[in-house]
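Take a look at this one; I'll ask things after.
Only one protein chain is missing from this complex, and each of the others stays in its spot.
Here is chain A:
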Amino acid sequence: FMKMTCTAKGITLKGSAELVAEFFSFGINSILYQRGIYPPETFTRVTHYDMSLQLTTDPKLKNYLTNVVSQLKEWLFECTVQKLVLVITCLETNEVLERWQFDIECDKSAKESSAPREKSIKTIQDEIRSVIRQVTATVTFLPLLETPCAFDLLVYTDKDLVVPEKWEESGPQIINQSEEVRLRSFTTSIHKVNSMVAYKRIDSV
């Protein structure tokens, strides 16, 4: 019933937080699949946003992602999150090779007024689909990850936020000498997500 009202009258802060969190869940899964951080046989094919996507079946990874995404949803609802970054680190040299950065601009006025925004979920999902398509297409120009790698998720939040249990502060994990590419963005009219990828420059000389 709630969802029906959502689709009929636009989007609320809660609905927006859920949509963005869902996007992150699918986006992270497809990056991990595309970049081969986990073996492809541990993924299963699902259909969402009118496109086929890969979801992990690794129980540990699943558990980790649900933990992060549920916390992220809370922060999105509170409008205290600024960025989500997926950092890919080489395990042999401990060097950061790739950074998938998602800047989140929160419209904090949505916290005061609960009036829903006039943007249909259909158009938002169309935007999200094009972002994920672009993420998939980036494999063509990103350098091949030849060494075994692992990933981590960083969340940039407001300074006054209370750090929850199981979480800790981290460095920004910046790449030394990187190339940056801006990707598409989408907005729910409450949260705007700008995506980009930075990767370690390979010395062409």
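Everything that follows uses one rule, which is that a residue touches a chain if its C-beta (ideal position, glycine included) is under 8 Å from a C-beta of that chain, and two chains touch if they have at least 3 such contacts; residues count from 1.
In this section, contacts and distances are computed from a predicted model.
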item	value
Which of "Mitotic spindle assembly checkpoint protein MAD1", "Translation protein SH3-like domain-containing protein", "Ubiquinone biosynthesis monooxygenase COQ6, mitochondrial" or "Cytoplasmic tRNA 2-thiolation protein 1" matches, in UniProt, the chain that is not displayed	"Mitotic spindle assembly checkpoint protein MAD1"
Contact with the hidden chain (one of A:31, A:55 or A:153)	A:153
Of A:17, A:31, A:53 or A:85, the residue in touch with the unshown chain	A:85
Touch list for chain A against the chain that is not drawn	60-61, 64, 67-68, 82-83, 85, 87, 89, 91, 94, 99, 101, 103, 115, 150-159, 161, 163, 166-175, 178, 180, 182, 196, 198
